[in-house]
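For this view, one protein chain was removed and the others were kept in their places.
Moving on, here comes chain A:
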Amino acid sequence: MRLLTHNMLKCHVKNCTDPDKQYPLRFKDVQIEQIEYEANEEFLVRMLPRIDWVALVKTAKDLNIAIPDSVPEDPASDQDFLQSLHTIIMETHVTEGSMVCDGCSHEYKITKGIANMLLAEHEI
């Protein structure tokens, strides 16, 4: 699972509704893999507005990955920024471990790079 995808995941346990805690999910005991991938700047620039930057910064810092604190004014012409964005969201994969919700403590497992967001009937 790429960090890009992690940025799209939010706790969906019933009654877990504190927006400041249910997102982003916090990684726990994770294995990280860097997989080289050809950069597509046009896609990165299109994707950028869909990314929750504050959540991405928090997650990257948790994993000790260097990340700019804010998005530059003109990201499309900032090669260094785009390269660093590419490395973080496209090339950084979480292969094993889990994601914990700070609101309700629910733990979502990641197995072979696939997050399990399924909940039991009573949790939905």
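FYI, a residue touches a chain if its C-beta (ideal position, glycine included) is under 8 Å from a C-beta of that chain, and two chains touch if they have at least 3 such contacts; residues count from 1.
Quick note on the criterion: contacts and distances are computed from a predicted model.
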Query = UniProt names the one chain left off this complex as which of "HemK methyltransferase member 2", "Protein AF-9 homolog", "28S ribosomal protein s7, mitochondrial" or "Trafficking protein particle complex subunit"?
reply = "HemK methyltransferase member 2"
Query = If the hidden chain were put back, which of A:L9, A:V30, A:L63 or A:A76 would touch it?
reply = A:L9
Touching residues on chain A - with respect to the absent chain = 1-2, 4-5, 7-12, 22-23, 37, 40, 42-43, 46-47, 50, 52, 90, 108, 111-119, 124
